[in-house]
Structures are given as C-alpha cells and as structure tokens.
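On to subunit A.
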Amino acid sequence: GYAAAADKPFTFGLLLVGPYNDHGYSQAHYEGGEYVERTIPGTKMIYIDKVNPADRPGITIPQLVDDMVEKGAELIIANSDDMKDGIREAARMHPETDFIHISGDDVITGMAPKNLANLFGRMEYGKMMAGFVAAMTSQTGKIGYLGPLVNDETRRLASSCYLGARYAWETVLKKDPADLKFQVTWIGFWFNIPGVTADPTQVAQNFFNSGYDVVISGIDTTEAVVVANQKIKEGKEAWAIPYDYVGACEGASAVCLGVPYFNWGPGYVSFIKKSMAGTFASEWLWLSPDWKDINNIDTSTIGFARGGALSAESGIALSAFISDLGAGKLNLFTGPLFYQDGSVYLKKGAVATDKEIWYMKQLLKGMSGQSSAK
Partner candidate 1 sequence: MTGFDLTILLGGVVAGAAPILLATLGETITEKAGIINLSLDGTIMLSAMTAFVVAFNTESLIAGFVSAAVVGALVAAVVGIFSIYLEQSQVAVGFVLTLMARDLAYFLGNPYTRVPGPSVGPQPIPFLKDIPFLGEVFFNHSLPVYLSLLLIGLIWWYMYRTPQGLRLRSVGENPGACFARGINPRSLQMIYVLCGGFFVGLAGATFSLCTKPGWGRPQGAEGTGWIALALVIFGGWHPIRAAIGAYLFAFLQVMGIYFQEWFPSVPAQVFQVAPFPLMIFTLVFINFAQKESVIKHAEGRVWLKVVLRLFSGAMPTALGKPHKTGQ
Partner candidate 2 sequence: MRIELRDMHKHYGSIKANNGINLTVEEGTIHGILGENGAGKSTLMKVLAGYIPKTGGEIIIDDKIQDYHTPADASRRGIGMLYQEPLDYPPLTVLENFMIGQAGGVSNKTLRFREKLEDLIRHFNFTIDPDVRVKQLTVGERQQLEMLRLLSLGIEVLILDEPTTGISDLQKEALFNSLRRLASEGKSVILVSHKLKDSEALCDRVTVLREGEVTGSMEKPYDANELLSMMFGEPPLPSTRSPVEYGGTVLSMKNISGLGERTGLSRCTIDVREGEMIGLAGLEGSGQGVFLRIAAGITKPTDGSLSFFGEDMSGKNLHAFKKAGVVFLPASRLEEGLMPDLSIQEHFALKEGGSSFFVKWDEARSESREKTEKFRVKGTPDTIAEALSGGNQQRLMLSLLSKESTLLLLEQPTRGLDVESTNWVWWHLSKYCLRKTAVIFSSTDLDEIMSIADRILVFFDGTIIKDVKRDKTDTKELAKAIAGKV
C-alpha cells in the first residue's frame, strides 16, 4: 500500500459473508466499518454482503475484489473463514492492494503473500462468559450449543463455552459435575441453508423439547432466540444466548441472557492507519478484550452485553468471573484438560499457548457431540 493523497478519500472494501443487517456476525463487521469512517477522517467504505455461493451463485471472491479495486479500494477485508482461498488468490492478483482476512491463519502457516494480514478477536473469553451465565441460569443442567460447521475455530469456541459453564457449575455453584450436560449439535454452516444444512430452528426446538433450557448459539443467525421466545409463549422455561452482534438481544429481553460480541472497530482502525501510512505488513493479530472495560467501543475487541433475562445474582457472579479473568487470577485453559477421546490436551498445571488454543483438535472431554465431521 501507499499513503493516500490528502484530497482523495482512502477507500476500503468489506466482503461480508451474510446480510449486512443480519443482527449477527456480518452486521458487527459492517458497523466496524462505519466506526472506521467515523473515527478516521477521509476514509470511505464500500461493501458487498451475502458473499457466499448459496446467495450469490457464480460469484467468486477474486471477481468481487477486481471490482472493488476498480472502484478504488486500497484495502480489502474479507470477513469469513471460507473466503480463505479466494482472498489469497485475489491478494496475489493485486499485490498493490492490502488485504485482511478475518479468522484466517495464512500468516501463521506462511501461505500468505506480503499484502495479506490476519485479524481475529479472542472470542473464547466471550464464550467463557456465555457458558458461565448459561450454567448459572440452567435449572436442568442441560445446555445446548448450536454449532455451525466443524473446524478449529468452532471447536475452540464451543470448548471455551464449556469451560466457562463447567467453572460456574462446579466452582461457583458447587454442583455435581455429573449433572452438567453440554451438547453440541452442528448444523453444517454459519447459517441455515435449506436442504443443505440441518435446520437450526428444528435443532433448537429439539433442544428445548428434550429438556435443555439454555441454548447457546454458535451460528451467525438468531434462531436460538426466536425459538426460545416461542417456547416461553408455550409456558416452558427457556433461555438463549445469541452470538456476534452487540444488538442481538434486542426485542428478546425475556429470554436473552446476554451476547458475546465482536467490536471490530479497533482492529480495523489499527490496520487501516498502517495502510494509509504505507506501513502495512503481513501480521497475525489476535486481539483481547480490554479488561478495564470489555464493553468499551474504542478499545475492546471482545465484549459481553448482558441480556434482560440475566438474574441479578448471576450478574454479580459474572462480574467477579470477568475481573478474575482480567486479573489473570483465572485461566480456564489450564491443565489437566483432556480431549473427547480421552487423549491429553493439557498436562496437569500446563497453560495453553496461543497456538494450542487456536488449533483445537477435538472437543473437550465432558462435552457431547461430534468432534469432527467423521
């Protein structure tokens, strides 16, 4: 990249996997882009949403990148794991443009060209909080996790959820570990594609129908909350924890325990500043929450917005949990931890390295559900 001339605005492009207004993952990115426009004067966002073969048959990532470059984009952000190959190919085609791939690992694996960087947030902390409040709230001790597709990231996040839940169940509530059931059901993609993925609505309904009273969503869309709402109308006890987007609890205060969300603004800003200054470099950035205030829009990449259904005492417990995490008093990725098949993940007392956390090879022992698409 090169420094943008003062007169002409610095244009950056955003490739969103879902609808920009999906109240989930993509909207979080979209608003991150808007944040950049607000905070760095002279920047302009162009975006294209629903970038997935189901919604835009026949469209390829390089093709979209070509178009954005034509429109003057100097930095392009691809926000989904499954744009990996496309964005790499495009980066090779356009060496003078800078690229950020969200949730990718090309930089670690060394496959990334010089103009491609990776950015992600340490959502496992958010997920721990989600699991924590889930276990604090659950009456039946049965927690359902609505998983997307199986890969390192999703295994990592599901496991973090479980660790948070287990901590609340055993250490805070002092209940019998045997009574905690944590079930992961994968639908096959980040959102429902009829006839392709399992139907998240039906999966969630099945959770609630068979005694699970808290459903944590790992997917980008809001089925968990919608179904929970239906269930309380039927007079059942049901809670849900959506994902990704700070506003995901809107209109669902009766069932929503809170939402772990991404705040992409800070990450974007740091990269775009570099690109404008011409100091953009291929790096792997994995941003933590700002423990001083995890909901600070200017500093914290990961946040947890509390929902209307969160009880007061759970709320207090959550605050304590968060401050412990922040102070480093508590690290749930500490051994002994075992994989589902019983093999060792972390030896007794060992603390997981970033790589060990990033490449989570299986679900953890104590969780049920598929560890990998066999």
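These made the cut because all candidates are chains of the complex that A comes from, given by their letters.
Note that contacts are C-beta pairs under 8 Å (C-beta built on N, C-alpha and C of every residue); 3 or more make two chains touch, one makes a residue touch a chain; residues count from 1.
Values in this document were obtained by computation on a predicted structure and should not be read as measured data.
Of the numbered chains 1 or 2, all belong to the complex, but just one touches subunit A: 1. Subunit A meets candidate 1 in the complex at residues 19, 21-24, 50, 54-55, 183, 185-188, 191-199, 201-203, 205-207, 209-212, 221-222, 226, 229-230, 233-234, 250-252, 370, 373-374.
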